[in-house]
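Every protein chain but one is kept in place in this view of the complex.
The chains carry the letters A and B, assigned in the order they are written, with residues numbered from 1 in each.
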Amino acid sequence: MSNISADHQKLDPDEALRSNMTRHLFRRISAHNSILIGGTVLGAIVFMALFASLLAPHDPFSQDLSKRLLPPFWMEEHNPKHILGTDNLGRDYLSRLIYGAQISLMIGVCTAIISGIIGSALGITAGYFGGRVDAVITFIITTRLSMPIVLVALAVVALVGGSLHAVILVLGFLLWDRYAVVMRSATQQARNMDYVSAARAIGCPTWRIVLSEIFPNVVNNLIVIATFEVAHAILLEASLSFLGLGVQPPDPSWGLMIAEGKEFLLFDPWIITIPGIALSILVLAVNMLGDGIRDVSAPENRN
Amino acid sequence: MLNFTVRRIFLVILVAFTVSVIAFFLVRMSGDLATALAGEDANAQEIADIKKIYGLDRPLIIQYADWLIDALRGDFGASLYFPETVGELVAMRLPTTLQLAFSGLIISLLIGIPFGVISALKPDSWIDRISMSIAVAGQAIPTFWMGLMLMVLFGLILRLTPISGDESWQHFILPAFTLGYYSTPPIMRLTRSGMLEVLAGDYIRTAYAKGLKPLRVLFKHALRNAVIPVVALASVQFGHMLSGAIVIESVFAMQGIGYLAWESILRNDIAVIQAILLIVCLFYVGLTFISDLVNAWLDPRIRVS
Partner (left out) sequence: MTPILETRDLECSFQISTGMFSPKKALVAVNGVSVQLLKGQVLGLVGESGCGKSTLAKMLLGLQRPTKGNILFDGQPLEKLSQFERAARVQPIFQDPYSSLNPRKTIFEIITLPLSVHKIGTSRDRVLKAKEMMDLCGLASRYLNSYPSQLSGGQRQRVAIARALVMKPEVVICDEPTSALDVSVQSQILNLLMELKNELGLTYLLISHNLAVVEHLADRVAVMYFGEIVENEDTEQLFNKPRHEYTQKLLNSVLAPDPSLFSRGV
């Protein structure tokens, strides 16, 4: 009897439809969840960065060598005035962490904007004009993709000298490839729509077609890529700063904090654990937000 | 296919050439080679002499052509810091990096393919979800920090592995795992989607219908077809690992070309930076070429466009 009912279930089209719907629903819900979780965490970090001067208990730059390397709250001998302890120069670690969020977010957002402008301009131009223009831009993209980002970024930052602005500019001019590739194919699709032909038949100038007919129809891709590139840029800045060729001391970049803590990792491993966890949480939140937006806006593009 | 290959080779040569131009001029702009050669406290006359001796007073284009021709012969000039020539230095350091990247690749394939297959066999199951979640979470962890934490855990606390250096194969365990970890999610995803597609194919159902054993169908028919695109991806990932080696090698103090590149950038050792930039880029170009060929061989539509 149980066998028959099992077989019956398999064949029942309503049942199949329902299970398909629950699966779909599950995806929708998990996409919304990841937007919710990612967005909340990211929002909290943005809040922390914006109101750093109010939230930070101490000046992140003020040194006190008598209070070097105080341990954080979960360890013995911690100082209640310094919840996350102090670094090797006696600077309050929590305050540096809070101010460090400003650097990561600034780099992530500015880089994503610069590379977004470069990549979209190249991608839309290639996709819209096609032919030789497309061949040249595709070649530029291919060339860019055959250059290792970290190596080139290191060499260029060494050239201009490490600083917040240098890192933003260098990464901005390197991380545009994904925008270009996606915008190119999205534009190729939009370009073949009849509304573009209609606009051309009206006598609409090319710049106007691109801005008001094509761009609004490809812009949703931009938001998804931008979130991933924010995460990418934050990780790269941390790597560059860790290698000593990014943000320079005494600025509290999280990557730099890990680099400065590296020599103390033998006895005080917490000193690299804290900024590393902060970085991972920030990047994870941004990635979750991006995943969620992508799944909600185009569930079929999953994976 | 032949036509496609020929076109691709032209493109590869063109890209390689452009990359060499960028490698040369990018690094050349970073500092005055003559001043670097003469030393910080050299006077104007000495610098001018150096320029004459090394031919640095000639037009940049000619210097570039010279450098390229020498580089093609394997002569990358002299290092400012090391007694060896740049060619010798790179030859000495390259094997470490290649070993590291290769072990990283093996690790990512060993984790990525089995988990991809299991996820495809049971899509939306807990193991599928968990492996995907770990992959997403792992992408958020900075490589260098992951390396440091592994070093603390396995090297300092558990004392299972050496902490840093590159003297024995044990030294490669942590860095290779760190490096391989980041290539695992894309390999896992591609294996999963490839397997899902193959398993839905008619010939798999035919194979089952013929009464072949499920495991035999899985390995002999399904996996073999699903794994070819993974090979193409792996070749690109190998290139990424050569670049990622810069960070990993400096974390674990391994004497590969990544570490060499970092030291040389800090010291402004121009000839070494140029050589490494060129070599890594050429690796990239070559590996992408292989991956394109594999993909084109698989999917005839690619050849036409």
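In this text, a residue touches a chain if its C-beta (ideal position, glycine included) is under 8 Å from a C-beta of that chain, and two chains touch if they have at least 3 such contacts.
Every value quoted in this text rests on a predicted model; they were computed, and no experiment measured them.
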Hidden-chain contact residue, picked from the options A:Leu55, A:Cys204 or A:Val296: A:Cys204
Sole contact to the chain not displayed, among A:Leu36, A:Met193 or A:Leu266: A:Met193
Absent-chain contact - pick from A:Asp87, A:Asp177 or A:Glu213: A:Glu213
Where the missing chain touches chain A, by residue: 193-195, 197-205, 208, 212-213, 216-217
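Convention: only the chains that are shown with their structure count from here on.
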Whole-Å gap separating chain A and chain B, where each centre is the average of the chain's CA atoms: 22
Residues on chain A engaged by chain B in the complex (per definition of touch): 23, 26, 139, 142-143, 145-152, 154-156, 158-159, 231, 235, 238-239, 242-245, 255, 258, 262, 265-266, 269, 272-273, 276, 279-281, 283-284, 287-288, 291, 303
Of chain B, residues touching chain A in the complex: 11, 14-16, 18-19, 22, 26-27, 29-31, 124, 136-137, 139-145, 148-149, 151-152, 156, 189, 192-193, 239-240, 242-244, 246-247, 250, 261-262, 265-266, 268, 273, 276-277, 280-281, 284-285, 288
